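A single protein chain has been removed from this complex, and every other one stays in its place.
So, chain A:
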């Protein structure tokens, strides 16, 4: 009965907010009378009572509406997860579109014009956070190992889809009975190029919930990101051509050149901004608070700069994130890292929610022209071309892969090719001179609905049914890190023996170049000399220490505490209960102390700078406390005296104090 109450409350909220919006929209009608009235009173000079309470909606209208929309979106998201079992069956994206449909319907019923997903808003505000989140946290190793496959799917797959669909639709339009004989080939190809691209937002939304194995995930996801260049070029190409009406061989050649310029140019712009961001982060040790802003702003600038030149903004964002991440993470404080992570997740979550809701609203709003044959054929062709494309390309790719793609993998890659808001926005951008614009928009929306609803909802049970390998949850493991690096060196060596300049050879060359030339410019202080393994270990220990402090737990068996690392585990004698308690008390007191101090001083915006110093100070204190703890423990427990004396001339990097800020 508790959950039913929640459902009722929830529906009430939806209706309330949904109605509130159009009422706000109609408020200006009321307001204009008000200002007129006060004008008259000024002229006649009669004394009017001083307005104790006045309403001035116009003043805050725009930000108010924006905030209300975002609030609606977030309340929806909140509500879904309160309703039991709903989110397990239906993916969030579907629910949000339905909500958008409802809200749009409500607005229409009231008589107002529902807002459409403005392409400007979409491309400049809603899309970048999602892509940056994806790019910054892109898992590099699987991506680079499969980059060849991903590129083949992204470029050749999308080209195949576009031409196959465009061509067949043109053939369809030639048939008299369809009634669309006015549509020429170029218009069809333009339509094909819009609908053919796999959408990163939709893929992220659906795949995030099914936890599929890493390989398939990175293939579909990487494809959805890298096909942006192809989409941009094809779209611009066909848009230009359909105005002119004809196409020559020279134009096709220029198109191919354009593709390389767009993709490589985008990557270059992103990389430049990435290096700038890395370089800036080298100097931020005194202004920790604004560190995350640099990451966000440089990335956004990279996106805008490349959009300015009609290069691929998505690839610029990805390149920026990938390039800056290793250096920025070596420079910024742990708190800034957490901030970046959570802000990116937050923004991308809000963006995604808004996009899907607006898709629903736009469906109700947008001008529609329905033609059964065209729309149904489009949906079917979408599926068919995707399946054919994946099977055909996999057949070729498997000849070059070490680990082949199985039939199950192929199925998920084909089935996971979802279309989304990018296709809609590109369709919306088409100028009104296209006589087929409305028909195209309707068809695009239908395809999006089909892929998101049907494919999105059924992919989870299908994954279960086919017993596709799922993602293995794994904590960071120092063993994996060490042995993977070991194998890297081994394979590089064996490639050297064979005289084969392969994958490992070039990776090693890049690493070496990075270590000798790049790192010293981009990483602050002496940290650039730190080997990756040590950095990994330090981060792992730090995470564990923070986790232990936060959960308030202390290990019950002393030998397994992390602070015991410098004491040889072989020779630990039993410790008396009293001593154990004493140690625990000291630990608790020192660590709790820091935590309390941090909490009490960080509430006010003005004390942020003090809190920042507190950040440094408390980390120093944590460091000192750790050292203190270890020193005391080494008194209580005998340490075997066979420690090697340090080699002369070795620069001692104190691990215990290595929590570098």
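Criterion: contacts are C-beta pairs under 8 Å (C-beta built on N, C-alpha and C of every residue); 3 or more make two chains touch, one makes a residue touch a chain; residues count from 1.
In this section, contacts and distances are computed from a predicted model.
Its record in UniProt calls the unshown chain "Calcineurin like EF-hand protein 1", which is the match among "Serine/threonine-protein phosphatase", "Calcineurin like EF-hand protein 1", "Small ribosomal subunit protein mS26" or "WD repeat and HMG-box DNA-binding protein 1". Residue in contact with the omitted chain (choice from A:179, A:367, A:461 or A:493): A:493. Of A:47, A:85, A:286 or A:472, it is A:472 that touches the chain left out of the display.
Those residues of chain A that touch the chain absent from the view are 145, 402-404, 472, 474, 477-480, 482-487, 489-500, 502-503, 505, 508, 529, 531, 533-534, 537, 560, 562, 565-566, 568-570, 643-644, 646-647, 650-655, 658.
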